[in-house]
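Before we start, here is the structure in question, set down as structure tokens.
Apart from one protein chain that is not included, each protein chain of the complex appears where it belongs.
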Amino acid sequence: MIDVAGLEVGYSDTLVLQGISLKIPEGAVGLLGPNGSGKSTLIKTLLGHLKARSGSGSVLGLDIARRFLDIRQRVGYMPERDCFFAGMNGIASVAYAGQLVGMSYADAKQRAHEVLNYVGLSEERYRAVDSYSAGMLQRIKLAQALVHDPKLLFLDEPTNGMDPRGRDEMLELIRDISSNKGIHVLVSSHLLPDVEAVCRDVVVLAGGEVLAQGDIESMRVSAGGSYVVRIRGEHEPFERALTAAGCTVAQGERATLRVTLGDGAGTDVVWRAAREGGVQVRHLEPSRRSLEDVFMEALESVGSEGER
Amino acid sequence: MTAVWLVFRHTLWQLVWGKKILVVAAAAALPIGIAALVGPVLPDDDIQKIWISLVMGVFVQLMLPLTAIAFALGLISDEVERGTLLYLITRPNAKWTVVVAKCLAYLAVATAMILLALIGLYAVLRLKPGAAAIDEVGGIAAVAPALLLGAIAYGGLFLGVGTVFRKPMIVGVIFAFGWEGLLGNIPGQTRLLSIVYYIRIMIGRATNEGTRFMQGMHVDDGVGVPSATASAIVLIGIFLAGVAIAIWSFGRKQYALSRVQ
Amino acid sequence: MALYDQGYRHWDGALSGHATRWLTITQHGVRQALRNKWLVGLLLLSQLPMIGLSFVAYGMLQAGDRIAQMEGADAAAVRMAEGLGADFFMKLVPMEIFWVVVICAFAGAGLVARDRESRALEIYFSRPLTRLDYLIGKFGIIFTFSMFATIVPSLLLYAVAVICQPTMGYLKQTWTMPFALAAVSIVISTSASAVVLAFSSLGSRYRLVAVGWIGFYFVSIGFAQMLFGLTKQPEFTIVGFMNNLERVAIALLGATVRREYDYSWMWSALVLAVLTFGGLLLVLRRVRAVEAVK
Partner (left out) sequence: MTTNPQPEPVTMKPATMKKTPAPVDPSAPVVLNHVSRWYGEVIGVNDIDVSIPGGVTGLLGPNGAGKTTLIRLMTGQIRPSKGEVRVLGESVWNNPGIYRRIGLCPDLDSFWETMTGYEFVRYTARLAGYSAGDASTRALAQLDRVKLTHAKDRKVGGYSKGMRQRVKLAQAMVHDPELVVLDEPLTGLDPVGRREVIELVRELGEQGRHVVVSSHILHEVEAMTPRILLIHRGRIVAAGEVHDIRAMIDEHPHRIEIECDDVRALARRLLEFDDVIRVAIEDDAKRLRVETVRPDDFYSRVPELAIETGIGIERMTSSDDNLEAVFHYLVK
């Protein structure tokens, strides 16, 4: 879908992308990286806004240096920052965005209604976009990116500023687009759970280089024999009982315990310890690495500090 | 008091390094440019006339209101629009300190700009032989007090306008170039309502050529023209009223600063 | 019985080619702007000078009728061509320029500035558009309105002058006039549009841009008049934006050269060309999808 070889891109005196090579597969792919890692630069280069100093690349088989107009015709881009056509209502903005790709006025208008329904902007579509809330702006940005039925979507921080419900709905839309409608999606986000929820593959960039790439499931292999446990009640006797049974106990995130069982032991030692300590086990789960762990480890492996 | 000094220093720095100073500098360069272009062509006798007409025309009509629009209107409203006001009002200092500090910064910058422009113009005109005639009618010392008082009056007024209104630019421009330009030039009692009138009277009374100029412009058409002192008092009064309104309005207002798009 | 997908549907309609993409921006912008009643009002007001001058022309034609009765039709045609000649149409030009400036402040100052303020440029350039497409499209919008305030009144005024003539003599004498009027309209509209766009691309608050543009117009006139008034040297009027437009219009129409314009029109044309191309280049430079790296 996206193919990049030895791409070097920079602004006046700094080189942002240090000659990266990538093959981004079809489907939903997450693009991760700390600030300043070159994510936005990569997207801007793929859209033809920035010229590569060296190296080459193609999007949907089209060369990024020469055919960027054709690329933009087939790609939908949802920018990170709030942006809108001032003084227009929702329908007019989306229709105009369609016309700018070359749709006829009638087609664009009809498509605009359809797409706005899809992204969940109902009555608000007749209101001026200037008065939209952050969540509505995100939705209309998605509608504008979708209006010409692109083959590929670039989504830059798609859930920024949305409240929990809005976020869930946005993620549901992205999942639907990418898995049911056959539109490939590249999601760049700082919210790793979001990426985890919608993407199959990820690319991790840092300092203008590719740090890790692959499908999320295989990256998150579980560390066998280790469990995440959350209890309610006195910690001390419970932990003592576990240690006595040959387990090692460590503090996990969000008030959880990370319990590693002794060799050959089963989860029943946890239950016994719970009975002994007189506590409730509220949560028990084989521990897996979260995408956040994967991300942090990848960063630590290169020891990249950089500026964020 | 430290707070006043801090905000004063910061505002001064904002004004000096901001973009708006370019507009004022352009206005300051205008009379100098005219003098430089016109000077060589003109007979020496006209030099007094040029000095006074540039002071009365460009300085009073353009430079003073423009300085006030550029520097005073935005003192509060710019911080509101950008949202940076929040950092000033959520600190343990009384609100009036902000207004007073910003007002002082305006006075400093406006005074400096006007004096520089005036000295520049004077210097260019003095290059001509026989230009000493300017001093006979009244040089910098004669016109500067009126101009500075004018700048103070405009500044106070616009500080008030810029605090009361959310988008003060239109109000300011209409007042400075509409109201002032119109009322100040219509003979009769209505011009007592304009600021330019008092500035012109002060300049006119301080200079010989200015008096003639006043008669030419029907400023001095006989009866009831205020004295220089009275004019000065009016100008200072306008300044104080403007600042008072600004302090009152700023203290009362609740600034619900929302995310800037 | 069939169930239809109520969610997202694919679309595979035809897309128009890239060549007329700028036209979309122009059409859309014009339509958008016309929804503003104030602008419509201004556009109508901009026709007032023409209506006023039409009455003047009509009055002169009444006089022409009497001449025709007394001295014959040919003589009347010659007299008419003198009375309703270049100098008569030249009266319309300063008024047209004034209205163009007002309309540009109203409908042109925000064209790029508002796109910068609301970051709409990011949406524009995520589409298959080049910066030139954008520039031409935006230029088209304000050019259209400017032309409405220039070419329409001047050609209508000429039409009034022709229609009311008793003979074809006037038409024969002045047939080049409509072309000259069109050329003047294009010069005024092009340079005003280009300069106001340049102003618009410099700021992101359109009110400030409008104030700056009006200021530029009046200050440059004031500067020119003041210099000319003090020195009586005509060359100084070249610093006035409007003065240059007038100087070129005088040359194109072949009107009488007033004392303040006593220099070659080529100089004015050069100033206007520099302003126009400089302005357009500035817009191209200022309009970018990618801003400085953050």
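Each chain carries a letter (A, B and C) given by its place in the written order, and its residues are counted from 1.
Everything that follows uses one rule, which is that contacts are C-beta pairs under 8 Å (C-beta built on N, C-alpha and C of every residue); 3 or more make two chains touch, one makes a residue touch a chain.
What you see is a predicted model, and the numbers here were worked out from it, not measured in a lab.
From the list B:25, B:89 or B:233, which touches the chain that is not on show?
B:89
On subunit A, where is the contact patch with the chain that was removed from view?
Its contact residues with the unshown chain are 32-37, 133-135, 160-167, 190-193, 232-235, 251, 253-255, 266-268, 271-272, 274-275, 280-286, 292, 295-296, 299, 307-308.
For review purposes, identify every residue of subunit B that touches the missing chain, sorted by number.
Listed in rising order, the touching residues are 2-3, 6-7, 10, 14, 17, 82-84, 86-95, 251, 254-260.
Please note the rule applied: only the chains that are shown with their structure count from here on.
Based on mean C-alpha positions, I'd like to know which chain lies farthest from subunit C.
A
Rounded to the nearest whole Å, what is the centre-to-centre distance of subunit B and subunit C, using the mean of the C-alpha atoms as each centre?
That gives a centre separation of 35 Å.
Once you find the CA centre of subunit A and the CA centre of subunit C, what distance in Å lies between them?
50
Just curious, how far off is subunit B from subunit A if you go by their C-alpha centres, in Å?
Whole-Å distance between the two chain centres: 55.
Give me the residue numbers in subunit A that touch at least two other chains, ranges are fine.
Residues 82 of subunit A each touch two or more of the other chains.
Hunt down the residues of subunit C that sit against at least two other chains at once, touch-wise.
Residues 117-118.
Can you list the subunit A residues touching subunit C in their complex?
11, 14, 16, 41, 44, 47, 49-50, 69-70, 72-73, 76-77, 79, 81-88, 92, 96-97, 99-104, 107, 111, 114-115, 118, 130, 144-146, 148-149, 176-177, 180-181
Quick check: in the complex, which residue numbers of subunit C touch subunit A?
7-18, 21, 24-25, 28, 32, 110, 114-115, 117-130, 288-290, 292-293
What residues on subunit C touch subunit B, complex-wise?
Contact set of subunit C toward subunit B: 117-118, 207-208, 211, 219, 223, 226-227, 230-231, 233, 236.
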